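The structure under discussion is supplied below as structure tokens; questions concerning it will follow.
As you look at this complex, bear in mind that one protein chain is not there, while each of the others sits in place.
Just so it is clear, A and B label the chains in written order, and each chain counts residues from 1 on its own.
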Amino acid sequence: MRLVALSTALTLSLASTALADDPVRIGVLVTLSGPPAVLGEHARDGVLLAEKALGGKVGGREVEIIVVDDEGKPDVAAQKARELVESDGADFVIGPTFSNIMTAIAAPVTQGGAILVSPNAGPSNFAGKDCNPDIFVASYQNDQMPQVLAEHMNRQGIANVYLLAPNYQAGQDSLNGFKAAYKGEVAGELFVPLGQLDFSAELAQIAATQPAAVYAFMPGGMGVNLVKQWGQAGLSSIPLMSAFTVDETTLPAEQDAALDMLTGSNWAPDLDTPGNAEFVASFRQDYGRVPSIYAMAAYDALMLIDSAVKAAGTEDRDALRAALKAADFPSLRGEFAFSTNNFPVQDFYLTKAIKDDEGNYRTSVVEKVFTAAADSYVGECPMK
Amino acid sequence: MFNLFLLQLLNGAQFGVLLFLVAAGLTLVFGIMDFINLAHGVLYMVGGYVMAMMMGTTGNFWLSLALVLPVTLAVGLVLELLVFRRLYDRSHLDQVLATFGLVLVLSELVRILWGSAPLSVAMPEILSGSVPLAGPMRYPVYRLAVIGVGLGVALSLWFVIARTRVGMLLRAGAANRSMVSALGTDINRLFMLVFAAGAMLAGFAGAIVSPILSVDPGMGDSILILTFVVIVIGGVGSVKGAFCAALLVGIVDTLGRMFGPILLKSLMDPAAAAQAGRTIAPMLVYILMAAVLFWRPAGLFGRAVAR
Partner (left out) sequence: MTDLTQTLARPRARLAGRLKLALCLFAVLAVVPPLAHAAGEPFLIVVATRMMVFAIAALSLDLILGYGAMVSFGHAAYLGLGAYAVAILSRAGIDDLVLQLLAAMAASALFAAVTGAISLRTRGVYFIMITLAFGQMAFFFFVSFSTLGGDDGVALPARSTVLGLPLLEGAQGMFYATLALLVAVFAGLYRLTLSRFGRVLTGTRESALRMQAIGFRPFPYQLTAYVIAGCLCSVAGVLLANQAIYVSPAYMSWHRSGEMIVMLVLGGVGSLTGAMAGALVTIALEEGLARFSDHWRLGFGLVLVAVALFSPGGLSGLLRRLGLVRDAT
């Protein structure tokens, strides 16, 4: 796929004037190798499924999707982003998976004249002071998921909570986001080294404190370890509520250990919105697994681009930005709009892990927690 | 507080035993054959994946565990025949290059075969409970079993090395390879045996921990460095050293993480102490290693290495 794209880009870059019947070029820059590759795979598959659903056309024009692996390294990502924009002539870049890579590729993509649509990462600086007219975040702002759980705990009258996260930027942001919204008492907070395998010490500390609930942000393999060790340590009586810890990418490994655990999310496979059931069914058919929010947001990202290109083309940049901002596309999440900072205004749900009738482990909507919620940094963004 | 301290001590020791299970095979291969095997971590990963696959087909924990042993032994033998055998006489750097390459190849093969998503291994029913300790604190039965297995492996390794004829040959081979060869022992067969046993131990460790830790393509990476830390602190080639160092690393890491911030709070204001505690916690193991090597440049139980 990549080679074809390259050779076309080569022939086309000779006649660099973009014509209206030129294909729309879209780079997909996600992490596809190394341990965290599964999130990137979901995102890539989400984009490809959307392309298929659109009949191989975006905005009614031919489309060229160029999938690139950022190897999980920010400097590699910065270089590949530049290559996508400068050499392959990408009009849009869908990516990245992780926040640290977002910081690395934002400038190369936007300064190179392309538009960045994030299918996952939504760091606070891009929602606030570093907001950018050429960056659209199709997923969420990082703080919002913990705030869903904080709000849920406020409503449940949970008096004190223990916090657990890895010691890196996203972990600190997540706990700060939680504390900003939570009204009860913080019984304790622990930061574990990134990549820690064994949680027995933390679990003993939690058992000794006996908090009313625990909030954890523990992505990927760390989350799997935490969830598996949770029940084994005899802590099942304390509710473990988490963000990015129990989802369709980790549930295949957590299985029964995660059942009934609560998570905050903007979507779940059984969310009752137009087109969602079809999306889940065709994703499962094509890729053999239940889609996650990473797949969903990437699917939405391409649909968003499709709607904007259809309305405004790619020539007039201001018109294109306005068309993107209008977010006039059928989101799998139902109601979807952009705030002034180009971050979504959307509903958030409490979800829980279940085993469905077909034996798949997935998340399921419990209740709506926020309606049409914007993030809390929008005021710091100078864009109007 | 004292109860909690004891419990955390137990947790630390338990984590140490876990590390020892992986480190035991590596320190044998490294110490006896003077071979730097970066691929030891992926053999551990292969053990985890084979376990997950066997569990998927047989559904029986004990049967799967029993099947992991011959499979990882076979993987070890094949690798020895194809790759390692040609590298025994070469420099450490060539070994690093080859085994680093193997890490990439095997990790990618695992991803192709089983995908990138983490897999799960269910715990056997009989070991899945937890036993009460002080107050509301409980301790998982499975972890007690892991401690038992770790101790068992340590004892049997010690027995084999110190008390059997094979062990004697191994010690002799490590000390002077050509002499043992000249005395009529097929040293290459001996090395093949050691390597295959090391691979099997790594695979066994991967299988044993799979009900506690996630089975994913990164599991070998994350354990490899810790394993090297353990065998270097203990002194390369010393099973006794690896065992003590594993316990030491487990306990220092666990207690430091839990009680370091509390100690720091008595020295500085709480916010700064929390920040400092979080910064230092992941470094603790490395600070420990640097300190040990500063005072004892060949590890706790290592012989001074001739260059």
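Following the convention adopted for this analysis, contacts are C-beta pairs under 8 Å (C-beta built on N, C-alpha and C of every residue); 3 or more make two chains touch, one makes a residue touch a chain.
Values in this document were obtained by computation on a predicted structure and should not be read as measured data.
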{"item": "Contact residue for the chain not shown (choose from B:75, B:103 or B:244)", "value": "B:103"}
{"item": "Which residue of B:173, B:203 or B:282 touches the chain not shown here", "value": "B:282"}
{"item": "Absent chain, residues of subunit B that touch it", "value": "30, 36, 38, 83, 86-87, 90, 92-98, 100-109, 111-112, 225, 228-229, 232, 236, 275, 278-279, 282-283, 286-287, 289-290, 293-294, 297-299, 302, 305, 307"}
{"item": "Residue ranges of subunit A at the interface with the undisplayed chain", "value": "2-3, 6, 10, 13-14, 32-33, 37, 68-69, 71, 73-75, 78-79, 82-83, 86-87, 99-100, 103-104, 106-108, 123, 167-170, 172, 193-194"}
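In the analysis below, only the chains that are shown with their structure count from here on.
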{"item": "Inter-centroid spacing, subunit B versus subunit A (mean Cα positions, whole Å)", "value": "35"}
{"item": "Touch list for subunit A against partner subunit B, complex", "value": "34-38, 41, 167, 191-195, 197-198, 200-201, 204-205, 207-208, 210, 220-221, 224-225, 228-229, 232-234, 249-250, 252-256, 289"}
{"item": "For the subunit B and subunit A complex, residues of the former touching the latter", "value": "3-4, 7-8, 11-12, 14-15, 18, 111, 115-120, 122-123, 128, 130, 135-140, 142-143, 211-219, 221-223, 254, 257-258, 278-279, 281-282"}
